[in-house]
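Only one protein chain is missing; all other protein chains are in place.
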Amino acid sequence: MSKMESENIYYEGRIKVPYKWYVGETGSRFFIALRDKKEIWGIRCPRCRKVYVPPVKNCWECFIPTKEWVRLKDTGTLESFTVVHYPNEVIPKKPPVVYGLIKIDGADGSLLHFVGDIDISELKTGMRVRAVFADERAGNILDIKHFAPIP
Amino acid sequence: MEKIAIVGVGQTTYEKSKEDTFAEIVFEAATLALSDAGGDIGDIDNVVTVSNDFWDGRTISSMAVMDAAGSWDKDISTVEGDGIFGALYGMMRSLSGSFNTTLVVAHVKGSEGKMNLITNAMFDPIYQRGLGIDATSSAALQARCYMEASGAIEEDFALVSVKNHRNAINNPYSQLPMEITVEDVMKSKKIAEPLKLLDCSPISDGAAAIILTNESGLKRFKKDPVWIRGVGHCSDSYTLGYRDLANPRALKDAAYKAYKMAGIKDPMKELDAVELYDAYSYMEPLWYEGLGLAPEGKGPDLIKSGATNMNSDLPVNPSGGVISAHPVMVAGLARLIEAVLQIRSEADKRQVKGAKTALAHGINGPCGQAHGVFIVGI
Partner (left out) sequence: MGKRTAIVGFGQTYQRSSRKDVNGVELINEAVIAALADAELTIKDIDAVVIGNMDHFEGINYVDMWSVEGSGGVMKPIMKVTTGGTTGTTVAMCAYYHVASGMFDKVLAIGWEKNSESDTTGAIITAFDPIWERPNIGGAIAGLAVEASKYMDNYGITERDGARVAVRERLHALNNPYAHLHQEWMKGMEADKIVDLLVTSEQNQMLAYPLRMSDMCPRTDGAAAVIFASEDIAEKIAPIPAWVISTANRHNYVYLGDINWDANDTLEAASRKVFEKAGVKEPLKEIDICEIYLPYSYAGLKWMESIGFCGPGQGPRLVWDGVTDMDGELPVNPSGGVMSSNPIGATALLRVGEAAWQIMGKAGPRQVKKDVNLALATGFGGCNWADVMLLGKKRPS
């Protein structure tokens, strides 16, 4: 009588679906200003007056449409940061990579982005940073290269 | 409102890599829960499965486990989120009058996907994803926000890792039982500062199942019921920079509802055991605050006090917690199962003596955006 053999066979695959995510009219205006003028704009809720960056079409606290665009500075304060030491194919940089939550002057919350041009040992929360724009800008979040400390 | 009981629980061991398929581990957990309850699949009126298409690498991931969950010719639905939310939906279905008994089963095989890619996909594709952020790097940002707000230091977080990995030694289902020191944690490899390797949970494979019933369905099973005394769930906002990462207000809200339903006024005194979702070490003291076990900013003091150790005032994560075994989607349901075992006095070496009221907690989304809380008791 023959017998069944045992071995752990696996099937390798990768889900590859192409996507194009529409930014929407509101977000597109933000990216156009970033790309063409190196300007950071926020949007203000008419009721609670909160300024959102990235912009939102609707204030999610008040649940009403936002309307008023606000030109913001390219400076801000580092609220939190992390130094990532592992490589990851979706990070467009080699480790160590520094992520920060940057509260841009005039905004009510922070923007998630990279922190660069810095000696890692000098990172601390509360430090002042300024946006460094990418030389080649394509109308996406990487049009800001990173935020760098203000000397 | 009618009362709902948990009459059966089953879980596979949680391992780095299991050979069995999704369907096979679901069948194992479901079968264990049925035999634990002293019933069979014919006693089940409807089924809720829990899975995630990204983790499973499959659209309509629930399709892979319909037969294994015993749902043939039964009503069935699928929650995509932590298993604690599957348990919540199961409870609602048993309360609705349409069904008496509900089987809830969750599964994941973390070994078959890539965590960093899968969790990168939970970030907004327009504003955040292109930066390559993932579950661990975002958690690191939260850990530092919490350090700023509470004055905690990394050594405080390390205490969680030491306590929970030690507790895991008593749990045969756990993946990483370890006797380690604060120094070991501090010296472990830097992952995403301030998080080091031993501050982070592993990625696990496993499945877990529970059987819920209303009072009418109770007689179908031999097992004594453990009653659900309170539940609550709530989600905070999504955008990381606009959510106060150091203030788990959604957990406060969920816990408040659960305590109110259970008639609990002083959780630190009235709870006997807590199983919470410590995907990263810092989460435990932060969730203490959300659960009202410690005042705002005082979570680190509670871990330092030793009051949450085994054989102390309120043991937290007697099972070793999520930091010792992290089957995503399953982990919250595993917390609930551990809480049930505590109430039944069936937790063997990890038993908290005389436990009468226990809390289980699950989370969803980046940095614990949403929370689910169960209070179970006799």
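Miscellaneous remarks
Just so it is clear, A and B label the chains in written order, and each chain counts residues from 1 on its own.
Simple rule for what comes next: a contact is a pair of C-beta atoms (placed from the backbone, for glycine too) under 8 Å apart; a residue touches a chain by one contact, two chains touch by 3 or more.
Here the structure is a predicted model, which is why all the values come from computation and not from measurement.
Of the chains on view, those touched by the hidden chain across the whole complex are A, B.
Only one of B:17, B:35, B:98 or B:312 touches the absent chain when the whole complex is considered: B:98. The residue from B:17, B:59 or B:181 that touches the chain not shown here is B:59. Counting over the whole complex, chain B has residues 1-2, 23, 52-54, 57-60, 62-67, 71-81, 85, 88-89, 91-93, 95-98, 118-119, 121-126, 231-239, 249-250, 253-254, 364-366, 369-370 touching the chain that is not drawn. Seen across the whole complex, the unshown chain contacts chain A at 11, 13, 15-27, 56-58, 60-61, 63.
The definition used in the following text is that only the chains that are shown with their structure count from here on.
Centre to centre, using the average C-alpha position, chain A and chain B are separated by 29 Å. Listing the residues of chain A that touch chain B in their complex gives 8, 13, 15, 19, 21, 23, 27, 52, 54, 60, 79-86, 88-93, 97, 99-103, 108-114, 125, 140-142.
Residue ranges on chain B touching chain A, taken from their complex, read 19, 57, 116-117, 120, 125-134, 136-137, 140-145, 148, 189-195, 237, 239-242, 245.
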